[in-house]
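Quick one: structure below, then a few questions.
And then chain A:
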Amino acid sequence: MSETPALRVDDVHVAFDDTSVLDGVDLSIEPGEIVALLGPSGSGKSTLLRVVAGIVMPDSGSVHIGRTDVTRQPTHQRGVGMVFQDNQLFPHMSVLDNVAFGLKMTGRPRPDRERIGRDWLERVGLSGFADRRVTELSGGEAKRVALARTLAPGPNVVLLDEPLTGLDRELHDRLADELARLLRSAGVTALLVTHDADEAATIADRTVLLADL
Partner candidate 1 sequence: MTAARNIAAILAASLAITACGSDDVAEPDGDGTVAVGPPPTAPAASTPTSDETITLVAYDSFPDADTSLNEALASFTATTGIGVDILRAGDTGTMLSKASLTAGNPEGDVMWGIDDSLLSRAVADGVFDPYVATGLADGSVEISEEFLALVPDGEATPVDYGDVCVNYDIGWFSERDLDPPASLADLADPAYAGLLVVQNPATSSPGLAFLLATIHEYGLEGWQDYWTALGENGVEVVEGWTEAYYERFTWAGGGPTPMVVSYGSSPPAEVIFADPPRDDSPTGVIEATCYRQVEFAGVLRGTDAPEAARQLVDFLVGDQFQAEIPLNLFVYPTNEAVTLPAEFVDFAVIPEQSRTLDPAVIDANRSTWIDEWTELVLG
Partner candidate 2 sequence: MNRLPRRLVGALAIGPIAALGVFYLWPFATLLAEALTGGAVSDTLTRSQTWDVVWFTFWQAMVSTMCTVAIGIIPAFVVARFEFRGRRLLVGLLTATFVLPTVVMGAAFLALLPDSVDRTVWAVIGAHVAFNLAVVVRVVGSLWEHLPTDMEHAAATLGASRRRTLTTISLPLIRPAITAAATIVFLFTFTSFGVIRILGAPGTRTIEVEVWRRATQLGDIGGAAVLSLLQLAVLAVLLVWSTTAQRRHSRALALEATAPRRRPRTTAQRRFVALTAGAAALVALVPLGALVARSFSTPTGWSTNAWTDLGRVEVRPGIRVGTDPVEAIANSLTTAAWATAFAVAVGALASLAITAAGRHGRLIDAGLMLPLGTSAVTIGLGMLITFDVDPVDWRASWWLVPVGHALVAVPFVVRTCVGVLRSVDPAMTAAAATLGAGPVRAWRATVVPYLWRPLAAGGALAAAISLGEFGATSFLSRSGGETMPIAIEQLLGRTGTTLQAQGYVLATILAAVTIALVVAVDTIQGIVDARVTGE
């Protein structure tokens, strides 16, 4: 079955100030697949995520999402969601407004946004948190809000940049399971970047090493 891959990265080169960060990287992910990209710190895995997201422009090569060549497309038109390592929740909005932000950008009317937003909050186990300030959240709670925010608009591809790095052991293990469950039940295509092989094994269907790409 030659189905179009959900995400295809072809021969991407990225260099910052004469240092080559990504050197002819190829990657292909099937729809619904969760792939973990493993590599040591500073190896360029975050950069690859940013290339896919459209935050960094590759010097050469291409990125396809589904059938579309998105290499020259700006981020907000690509339909990629991204969970940042430090969450990047919007501090001037409530939890619910954060989660519903992507829906607002696509023009969903308010009642719909609220409904879907609250639904997602429940799915990540934060039912009563809708009106909380994001600055009052604990590390684990913030991560879940970030997840809900990314998944709520139903993106084509979900990118996760070291989502569990820096959390303490117990929280880490708990969230790893939850993350795996959430991604699977949502049926999204996901690319997860981490330096922890166990974490990769727990969450992802397939692990690749950046060095091999």
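Operating definition for what follows: a residue touches a chain if its C-beta (ideal position, glycine included) is under 8 Å from a C-beta of that chain, and two chains touch if they have at least 3 such contacts; residues count from 1.
Selection criteria: all candidates are chains of the complex that A comes from, given by their letters.
No experiment lies behind these values; they were computed from the predicted model shown.
Here chain A touches, in this complex, candidate 2 (chosen among 1 or 2).
Residues of chain A that touch candidate 2 in their complex: 53-55, 57, 74-76, 79-82, 84, 86, 88, 90-92, 101-102, 105-106, 135, 149-150, 153, 155, 159.
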